[in-house]
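Complex shown without one protein chain; remaining protein chains in place.
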Amino acid sequence: MLKDITIGQYFPGTSLIHKLDPRVKIAVTALFIASLFFISKFYPYIFIVLFIAAVIKTAKLPVKFILKGLRPLMFIILITFAINLFMTKGEVLFELGPLTVTKEGLRQSVFMALRLVFLITGTSLLTLTTSPIALTDGIERLLSPFKKIGLPAHELAMMMTIALRFIPTLLEETDKIMKAQMARGADFESGNIINRARNLVPLLVPLFINAFRRADDLATAMEARCYRGGDGRTRLNELSFKNMDYVVLTGMTAFFGILIATRYLG
Amino acid sequence: MNEDIMIKIENVSYEYSSYIDESIQLAVKDLSLEVKRGEFLAVLGHNGSGKSTLAKMINGLILPSKGNVFVNGINTRDEERIWDIRSTAGMVFQNPDNQIVATIVEEDVAFGPENLGIPPAEIRKRVDDALEVVEMSEYKRHAPHLLSGGQKQRVAIAGILAMEPDCIIFDEPTAMLDPVGRQEVLDTVKKLNKEKNKTIILITHFMDEAVEADRILVLNEGESVMLGTPNDIFRKVDLLKSMGLDVPQVTELVYELNKEGYDFRDDILSVEELVDIL
Partner (left out) sequence: MIIEIKNLSYVYNPGTPFEKKALDDISLGIEEGEFIGLIGHTGSGKSTLVQHLNGLIKPTSGEIIIDGDSLSDKSTKLKNIRQKVGLVFQYPEHQLFEETIYKDIAFGPKNLGLSQEEVDERVRHAMDLVGLDFEELKDRSPFELSGGQKRRVAIAGVVAMKPKVLVLDEPTAGLDPKGRDDILDEIRTLYEKENITIILVSHSMEDIARLVNRIFVMHRGRLAMDGSPREIFGRSDELEGMGLGIPQITKFMKKFKASGHDVKDDVLTIEEAKVEILKYLRGKKDA
């Protein structure tokens, strides 16, 4: 069951958005996030919402998935809301016991909470429409100019790919080990924090050994398939910009450029 | 070197130090062998007999302590040409999971050709062809961790095929599979030998897999004990058993009957053959 969960929750599809070069999507996401931090008024948020809606519609993403991405971070959103609500100084609206709610606080808390929501949603859009492998390829290509200054872009990308590949496998292994130890009377649930940490040893030791063994086997297998680092490697699916990529990139740069500018203009 | 000989193993030994008492042990002792092009050779031996060590010396993953290994005339000690050796002598390992690198089947099959710097269009063709041969084309864009053991091994085999090797070494490829998976892999191995003319070296401890080979090398304690056709090898029931190996049940039955004074052909390997001779 655990192995059916895809990391980053990629939602496969054939929409225009899915087919965009991952570098474009990464860049647009970066612009999106940047604009969120520059926007200082409420009205540009309408365009943010329109943007998100347009992406969801075009990529045919189920809204359920977007909301699922928000759920684990609900706590942080609420804390942010509360802190801004009660901590901002200004024109007092009303008091709740020791806590004061100001007009500025109300505005600030709503603004910040919305910013968080859009931030999380925006990154979800990226991972929902871009497969882990496309993302890794995109990041590798974007980082490759930095190889000149010693950044091991290829190695980092390879590490990410292998990690992604093995997460479901290791989760399965964890499940097996847990069950085997539970069958011997191990208890992973009860006790205080210290006890529970200690009780994890029968789980973590075999898991680590397993992971190292896999790594060793995999390295041997990769060597047997002539892997010798990134130099001279070609790719089955070379990333290359198509017309639509240029169009979207230009369009989105303009769009978010304008949104950023709203901070300084009217 | 004779064009007919794909792999030449010349007086090869492999030393390692035991990590219990640090004494020098020999995993392989003065082994010599020639593997003909297009041959299907099985290497049979119990766990610890040196068969995996031997396998890894063939494609240069490890170098012999003494002696030499030549693949298509190239010495595995030649650091410049080791990649030529590995692309022509591919290897499939025992653990189906620990050979798969990518998150999508076709990407994994492409891994080998990518390492060889093959142009993308050619990689595409090789990947499609290789998946076709192992009958996994419909799983091209699937995630490997959702496949069965037999399917994963076939993807691993496709990954080697995509490098277009002359020879494929299988290191206990079915040890971790269920009966269905074992059959899938063995059928693929036979197909590669008979239809694609690949030289096959199959390392195993299952005699029913070795039965299909042209020749069998039996290893014990790192030494070559027997080398011959399946018929030659399996009639030596006592010797095989003393080395911790098995024979097909029907072969053992004939052996038992012969002990009672009968004189049946002792190279029976299958149910059909036994029914015929009785």
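Chains: A and B, in written order; residue numbering restarts at 1 for each.
To be clear about the criterion, a contact is a pair of C-beta atoms (placed from the backbone, for glycine too) under 8 Å apart; a residue touches a chain by one contact, two chains touch by 3 or more.
From a predicted model like this one, the values you see are computed outputs, not experimental measurements.
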- Message: Given that one chain is not shown, which residue among B:26, B:176, B:225 or B:239 touches it?
- Response: B:176
- Task: Specify the residue from the set B:17, B:47, B:197 or B:229 that touches the hidden chain.
- Result: B:47
- Task: Among A:73, A:160 or A:186, choose the residue that contacts the chain missing from this document, as touch is defined above.
- Result: A:186
- Out of A:50, A:67, A:99 or A:201, point to the residue that touches the absent chain in the complete complex. A:201
- Contacts of chain B with the absent chain, listed as residue ranges: 19-20, 46-48, 148, 175-176, 178-181, 205, 207, 244-246, 248-250, 252-253, 256-257, 260, 262, 271-272, 274-275, 278
- Message: Applying the definition given at the start, please give the residues of chain A touching the unseen chain.
- Response: 1, 4, 173, 176-177, 179-187, 201-202, 205-206, 209-210
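Following the convention adopted for this analysis, only the chains that are shown with their structure count from here on.
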- Task: Report the inter-chain centroid distance for chain A and chain B in whole angstrom, where each centroid is the mean of the CA atoms.
- Result: 43
- Task: Mind listing the chain A positions that touch chain B in their complex?
- Result: 3-4, 6, 131-133, 161-162, 164-165, 168-169, 172, 213-214, 217-218, 220-228, 232-238
- Message: Looking at the complex, which residues from chain B come into contact with chain A?
- Response: 56, 59, 61, 83, 86-87, 90-91, 93, 95, 97-104, 106-107, 110-120, 123-124, 127, 143-146, 156, 159-160, 163
